[in-house]
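Note sheet for the following structure.
What you see is the complex with one protein chain gone and the rest in place.
Then we have chain A:
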Amino acid sequence: MAHNDVPIGAVIVDAQGEIIGCGRNERELRGDPLAHAEIVALQAAATTRGSWRFDDCTLVVTLEPCAMCAGAMSQARLARVVFGAFDAKAGAVTSVFDVVRDPRLPHRLEVVAGIEELACVRVLKEFFAVARTENELPK
């Protein structure tokens, strides 16, 4: 990506299978540390619908969401989250903790994990392989 953002993508799909919002990670592009793909997709979907409730919708994302995005999905009352790659360092839908299935919180989501995992991991690995080569210090 030209703007050097880690390539993570998300779409929000309604009950009819229509995509009502999509987003990619734009933290560097926007200079906004909160512009994760899921947040950008939720912003787009809220504009499409003119509403913030997504009871009938699924959010599909290439990388396991962090606690902020998991909390955001809960705020937006999404029905389901589908993700590809696991994030062992910050994942909040299985890996480090599980925000969207915590009985203490007011809304819970169905979780489908590891869909097209290899393809999702490959996109990230390719990005970091290039980033590492470019940043390599002269020996």
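Basically, a residue touches a chain if its C-beta (ideal position, glycine included) is under 8 Å from a C-beta of that chain, and two chains touch if they have at least 3 such contacts; residues count from 1.
Here, contacts and distances are computed from a predicted model.
Engineer: There's a gap in the complex where one chain should be. From "Glutamine synthetase", "Dolichol-phosphate mannosyltransferase subunit 3", "P-loop containing nucleoside triphosphate hydrolase protein" or "DNA replication complex GINS protein PSF2", what does UniProt name that chain?
Structural biologist: So the chain that does not appear here would be "Glutamine synthetase", according to UniProt.
Engineer: Looking at the whole complex, which of A:Ile8, A:Ile39 or A:Val60 touches the chain that is not displayed?
Structural biologist: Missing-chain contact among the listed residues: A:Ile39.
Engineer: Could you please point out the chain A residues that touch the chain left off the display?
Structural biologist: Against the left-out chain, chain A lists 30-35, 39, 42-43, 46, 52, 66-72, 74-76, 89-90, 92, 96-97, 99, 102, 104-106.
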